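Removed from the display is one protein chain of the complex; every other protein chain stays in position.
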Amino acid sequence: MIGKILLSGVLISFLSMFVRKRYNYFRWILFSIYLLLTLYFLFLWRNSFYYNESYNFLSLYGLNFSLNFKITPLGWLFSFFTIFLTFLISIFSIQKNIGEDSEKLISFFWFYLIVSNIGIFFADDFLTLFIFWELMTFSSFFVISPGWIKSFRAVNYYFVLSTLGAFFMLLGIGFLYGGTKSFSIESGYTYLFTLFSINPLLSVFITITFILGFFTKSALIPFHIWPAQAHAEAPDDFSAFLSGIMIKYGLFGNLLFLVPLFLLIKNYPSTQIITNGIPLFSHILSWVGAITSVIATFLAIESNDMKKLAAWSTVANIGYATTSIFILSSYGIAGGIFQIITHAIFKTAIFLALAAVKYRTHEREMHKLGGLAYKMPVTFLTFLLGIIAAAGIPPMNGYASKWFIYQALLSGHFPFLTIAIFLSSTGAFMYLFRALHSIFLGQLPEKFDDVKEVPFLMQIPMYILMALMLLTGVFPGIILKPINSVLISFNLQPVKVTYNTMFSTLSSVDSLKVFLTFSGSFAFAFILYLIGKPRKHVEPLDNYTAGQDPKEFGLTRELYHFALKFYEPFEHMFDSYRTNTKEFYDSFERKVNEFGNFIKESYSKNIRYSSYIFIFALVLVILYGWLVW
Amino acid sequence: MNYNLPVLLIAIPILFSFLSLILGSFNKILSKIILISVIIFNIISGICIYNSVLKNGNILTVIGNYLPPFGINLISTYTSISFLILLYIVFLVASLIFVSKNDDRADKISSVLLLYLASSTGILLTGDIFNLFVFIEIFSISNIILISIKDKKLSIKGSLKYLIITSIGASLYLFGIGFLYGILGTLNLSEISLNFDNISYFSKVFIFLFFLGSIMAELEVFPFNFWISDSYAGSKNYVNILLSGLSSIVALYIFIRLFLTVFGYPTFISFSYSLPFNVKTLFLTIFGLSVIVNELAALSSKNVKRILGFSSASSLSLILLSLSTGLKNGVMAAMLIAISVIISKPLLFLSSHQIMKGKGEKNLNSFIDGFRRNPLFSILFIIGVFTLVGFPLTPSFWGKFLLFISATEKISYTTLILVIVVFSITIELFYYFRLMHKLFIKDENIKVEKTKNNFVYIFSGILLASIIIFFSVKPYFTQNIVEKTTEDIFDKSGYIKSCLKSGEIDDR
Amino acid sequence: MRESDFNVGKFFAFLFVLILFLFMLSPLFEEGDGAKIDKNLSDIKNRVSYFHSLKSVKEIERILSDNNDFSKYREITDSAKTVIFGESKDLENGTANLVTSIVLDYRGFDTLGELIVLFISILGLTIILSTLSFAKFEEPSFLQITGVKFVTPFMILVGIYIFLHGHLSPGGGFPAGAIIATATLFSLIGCKFNYRVSNLKFIESNAGFFVILLATLGLYFTGSFFGNYLPTGIVGKLYSSSLILIIYSLVGLKVGAELSVGIKTLYNGEKDDDR
Partner (left out) sequence: MMIDNRTLYIYSFIIFLIGIYGAITNRNLIKILVSLSIIETALNIFLVSTGYINGSNPPILHSGMKLISPNSINISDPLPHALVLTAIVIGVGTTAIGIGLTIKLYNHYKTLNVNRMGDKDEL
């Protein structure tokens, strides 16, 4: 059945190519229907774990080439929420593509992304995983930059890092194949575990190849620069997919391969240095996650582009999840997965809200916006709830997942990691508040006077996402119960949870009570708002320039927008500590290009040179053959 | 048995090359007609020979009525004849493109092309080491002429480089022949391969290394290939096709014959060498370095022709790398990659030429908006890229997969192959995707006009693409061919037997 | 800077050459098992050319075809015929010059390749230089004119003699062609004898055509390419080994015409002649 779903995806994608350009939205309707059907089947499989499918296509050259799928609890969980969220995005996209002269190829390649999504999450061996992984990379390459010169540079970063990651992953798979003569994931990590005591250097190398492969995809340090480029330049609705879903593939890979490996090592500690109950390797990776989240937070604070800001926020959230997962306790892993899912939900909501803003205003720079809350109330509310969730404020789902992460870190006695996470979590307030205020609150520029709320079809996914954020925040058990079955599949203790109460070793929290408290205080504040003095509308120029006409000084209204250079003093504080990673990559690229140019130029140097090199090489070869035996 | 059709494959083009010059002085069209009809004759008789090789095994053709090792002989093995058919297809495409263009030197160039055809056929069929040398010389001289047809500084410099390097290489080759003849008293490949092991220590090293050095220039391997950059960038389109497709086949076949059949020792699953030093490590170093360097050069190039040229050099090195693993899987991988490279490289040259048509500079940016200008050839270009890079189900996918697997066989020097292969795939992916991406970029400022494609280009592009697709959708057919070829390459005693009637080599 | 660079290059070139020299000497001075290149070659019995020079390849083939093992030819040494100048007749080929017998009979295919190399390089020369035309030489002096007029016919005659006697005496088609081409060069320089390239090309291609045709006719008469189907006659007579005689004559004509074309092309380009 999995194979049929994948095949039908491919077929429908080709079918959608025949839709004429005028009826572009019809392609998106097809896409939504496909997603809905897939979702239905996924829902049917919610209890049929460890069902596997194998497609033996060809047996060539003494090899059985087959695609193997298995429904694991982890894969099912990931695929279910990714498909669900993609379905919501696709509804948004239908309306977005109605009038617009949009690209044929976006929806075409998005089909392949969904196909590869299902393939990755249900892959039972490395070969299947890798094939769908590559399919995902290639098709996303064409979606991020569907024929715009501007996004070319951004997609270059993305593509180089992705192919580099895939290169390392393929290398690791090759080494494992050499050892086990099979592509099975399970035998891969058990072999690698035994190799740790036989040949530590090689095994560390293989592990590092996998880490690089997965970490490039999930944009952890030092690969953290591509989301800010790619998410910002991609089509708006696709940014939601990129940020909410695609960035999770790397984390899924970690959970699929590295976590079982480290759990094995943790249970047989004779093979590895253990610190604080977890292997050193894993500990380092947690720190990588924490550092990523801190750095990404600072970068988010600096950025003025709203999509870039949200992208950096994504990187920070991935950092929390990574930190938590590599704690390797059952609370840590549960918190990590929970964080992944909640982040997917609220980041989709935020990006859809931003896409709605851009749909109406065609602006991305925050200081050109402002005061849209009255014009676009639903979008505003979505964004508001989204950032509340992102900041981890109680009634929303972000609170629940962050609570889990803190509990896991504290109960595992990692005070410094906790501080790092707390730091970046606090930083999240700074940039999220700024985004909210500068886009939706404050003064409305004159040119946006006739901006309307987005059409109803676009509002539907926003309503659903709002409800989802609230629901999973109040009843975290909805998500934590499936996570428990994932933990069982890892041979870990399931976390203790009811629908509305979360327990940890240190404390417990009843989120329903928290919700009621918060809504009560909100109602109180709202009443105060209603009975207070009516507000007075002041033009910004009145406020700042005391009524003078600023045009005489070449000043515009935008320069007085308070979102411009909002955190400038804060940025100055960190100026001396800044290391520009982008600069590093650029210089690396320059070095590679210089080397290539050196080779290329030496190729077309003069004629004598070529024969000189010929003889030189001949002499080298002769010296090898003659003297080295 | 004496089966004389193979010699006609060489004799007829030579005969008609003279005739084309005679008749071409009356009318240039006659020589074009002669060119095309000779190729069609060669294809048809090639298929006849293929069938009889399938039926009867290797075919020995005796020349001058003197049996080997006394006279010169041609041996048509499965490998050579299947390579030959591939070669003829590429040649047909190139000559069709040549014919479609107006050139006032058409009679002379078609004569050169016919001799090129004859010489490459001769290289693939001959069973005599000196005869091989003569054909290689004809081949390289015609290469030089074809490169320098375009009257540009770049092409003439390239061909002069090629000339100097190949003539030094030829001198090395002749020294090798002198030594072989002085020691063994024979020039027949089968007899040399039968007795090569009896040669003394240093002489063996000498002969091996000199032969290696001499054919390195043809093989487009890194420290010896300084001619390719200028030659590819500065020559005409059909010459590019010939250089990338045909030269690769020929070089590959020379390598197989000399270094696997004559100097190598096949056992059931691998080749070994009775030389004092580790030949495989030497090959690995040279070819691996060549793959990496050429890929990097292609990555940093801006001229599309140069990119494709470097890329074809690197894929040839990759083929040689997988051949020189000497494993059965490696040889099969080499054959698979060879099939896809030989067909897809001409396709890439052809379609990139059509996409860039009308643009003054041939750099990367001339690909912008290519899809709207020329949808057909953009699609053909994409097919070519997918085939080259190793998209699933194309032959090169299977080839790279097999190479990948054979490289992991044991953790030793072969694992280095793994790194090289994966590295090359990554870089190749990157620069080809960059090109493909440019095809879809829309330049809003420029109004797009659809390019008119010549019928010949459409025909040959679709021919090549359909061959690729045929090989991809019929994997069992491809497997059959590749396995037979590999068996044939490993069957050294069969080669000797077909020539000398009995050849016992001690299978180690 | 460039000068010092050059010296370093020279030093390394010298080093390379030294290493190459030592390497090339190594097989000559080695001791140990295995066949080596002879210091004093005295025995050519284990070479294929032994049977070539005794014109007894067919005899050996007949003997070997009984046990069907052609790699054992070295063990048979006493079955070869005796060849006597002026007496032996109807041998495999009737040339007195053994080199010619190898060049045109036993390894005739190589010679075909050789012809093509020359042909294609001159053709290439005309293709490469077709867009050029360069300055003429100086006016010939009186001495040149007279000398050339006197010597050229003799040179052509000598050339013709040499290719006709290629199977009897040293020389043959290639040297003869070179001599004829020298004669045309003389006439070009000396008395500005402006022959047309296209005529020479006609001769050249026709000669090549007939060489291949004669060789291909062997397929019909003997069942093998380059097979000799004409009577071979008595060793040492002019009309012996008839096919070799004809082919060598054609080769002489062809090479002479070819080299003349090359000279003319290099002399004043090819372009102005085609008009």
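Each chain carries a letter (A, B and C) given by its place in the written order, and its residues are counted from 1.
Going forward, contacts are C-beta pairs under 8 Å (C-beta built on N, C-alpha and C of every residue); 3 or more make two chains touch, one makes a residue touch a chain.
Keep in mind the model is a prediction, meaning the values are calculated, not measured.
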With touch defined as in the header, list the contact partners of the absent chain among those displayed.
A, B, C
So which of B:Ile12, B:Ile144 or B:Leu402 would be touching the chain we can't see?
B:Ile144
Check each of B:Phe130, B:Tyr238, B:Phe349 or B:Phe471 against the chain that is not shown and name the one that touches it.
B:Phe130
For the chain left out of this view, which of B:Ile97, B:Leu132 or B:Leu163 touches it?
B:Leu163
Touching the missing chain, which residues of chain C?
2, 6, 9-10, 13-14, 16-17, 20-21, 24-25, 28, 37-42, 44-45, 47-50, 52-54, 56, 77-86, 96-99, 101-103, 107, 110-111, 113-114, 117-118, 120-122, 124-125, 128-129, 132, 134, 169-170, 172, 174, 235-236, 262, 265-266
Residues from chain A at the interface with the omitted partner, ascending
600-601, 604-608, 611-612, 615
Residues in chain B touching the chain absent from view:
130, 134, 137, 141, 144-145, 148, 151, 153-154, 156-157, 159-160, 163-164, 167-168, 170-171, 174-175, 177-179, 181-182, 187, 233, 302-303
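By definition in this document, only the chains that are shown with their structure count from here on.
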As a quick test, compute the distance in whole Å between the mean CA positions of chain A and chain C.
74
Roughly how many whole angstrom separate the Cα centroids of chain A and chain B?
46
Could you put a whole-Å number on the gap between the CA centroids of chain B and chain C?
30
Quick check: what residues of chain B touch more than one other chain, meaning two or more?
205
For chain C, which residues are shared contacts with two or more other chains?
23, 26
Spell out the residues on chain C that touch chain B in their complex, using ranges where they run on.
23-24, 26-27, 30, 32-38, 41, 44, 46-49, 51-52, 57-58, 60-61, 68-71, 73-74, 105-110, 112-114, 116-117, 119-121, 123-124, 126-128, 130-131, 198, 201-202, 205-206, 208-209, 212-213, 215-216, 218-219, 222-228
Interfacial residue positions of chain C with respect to chain A in the complex:
9, 12-13, 16, 19-20, 23, 26
Once bound in the complex, which stretches of chain B touch chain C?
2, 4, 7-8, 11, 14-15, 18-19, 21-22, 25, 61-72, 105, 108-109, 111-112, 115, 118-119, 122, 128, 130-131, 134-135, 137-138, 141-142, 144-145, 148-149, 151, 156, 175, 179, 181-188, 191, 194-195, 198-206, 496, 499-503
